[in-house]
Structures are given as C-alpha cells and as structure tokens.
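Apart from one protein chain that is not included, each protein chain of the complex appears where it belongs.
Now for chain A:
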Amino acid sequence: MNSSSGEGRHDDDSALAEFLASLMDYTPTIPDELVEHYLSRSGFHCPDLRLTRLVAVAAQKFISEVASDALQHCKARQAAPVKDKSKQPKDKRLVLTMEDLSKALREVRKLTVSSIYFFEVTFFGILIYCLLIEKKKKFVMIKV
C-alpha cells in the first residue's frame, strides 16, 4: 500500500517534472518578462523559469476561457434575433464588446461571491437553530 502509493507519488512527481519540462518547449503568448514583473510586484520570488512559464500558461488559459465564453455570447446574440432580411444575415464579424466580456467575467466570479454568502448564511442559520434547540430543551426540562 505504501509502496504503491509511493510509486504513485513518484509517478505523479515524474509526470509533473515531465510536464514542466514540456512547458519549456511551449512559448506562451504572454511574455515571460511581463509575468515576472507582475509576480515580483506581488511578492512571488522564484528564480526558476519553469514556474514563470507555468504561471504564464495558466494566465493564458484563463484569458482564453474568458474570451471563448464571450465568443459564445456574441454568437448567441447574432443567432437569436433574425430581424431584418435586408442586412446580411449572421453578420460574420465577431466583435468583442464590453457586454459579452462582462457576462463572461460574471460567470467567473459568480460562484465565489454566492458561495461565501451561502456559507455565511448557513453558518449563522445553523448556529441560531442550535441555540433555539438548546433553549427549547431547557424549557422542556423546566416544564417537566
């Protein structure tokens, strides 16, 4: 068990090491210098270039996800209303607008905000419920 988990971990480590090595071949769109500048600004200190590449790739992935979400919104906007036959249907030009972008970004933030609210509400709710039960128990005891 231990050995297998140890081997599993070893595999994972090697996979990670391989992955990091493969990162060096891939050139992310966000340049290394920019990433290093903002990382050093926020306190991140690491001389290893692979980590900066990892951060750059992660940021690129994030932005591309947001952009693809915005693209979806844009396409949905174009597909839904087919008002005029006069203008060219399905206007081919896909333009990134503030509206689509805000919708896409809202989805990113959505869960975090609502989850915190949910968490706090449930916490206090449970707390109050317990208190009430305690009080009820006391009352019951006294009555009895």
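Operating definition for what follows: contacts are C-beta pairs under 8 Å (C-beta built on N, C-alpha and C of every residue); 3 or more make two chains touch, one makes a residue touch a chain; residues count from 1.
Throughout what follows, contacts and distances are computed from a predicted model.
**Q** Have a look at "TRUB2 synthase", "Transcription initiation factor TFIID subunit 8", "Sodium/hydrogen exchanger 2-like protein" or "WD repeat-containing protein 75" and point out the UniProt protein name belonging to the hidden chain.
**A** Hidden chain, UniProt protein name: "Transcription initiation factor TFIID subunit 8".
**Q** Of the listed residues A:K61, A:R77 or A:K137, which contacts the missing chain in the full complex?
**A** A:K61
**Q** Using the touch rule from the top, list residues of chain A that touch the missing partner.
**A** Residues touching the hidden chain, for chain A, are 8-9, 12-13, 15-16, 19-20, 22-23, 26-35, 37-48, 50-51, 54-55, 57-68, 70-71, 74, 92-98, 100-101, 105, 108-112, 115.
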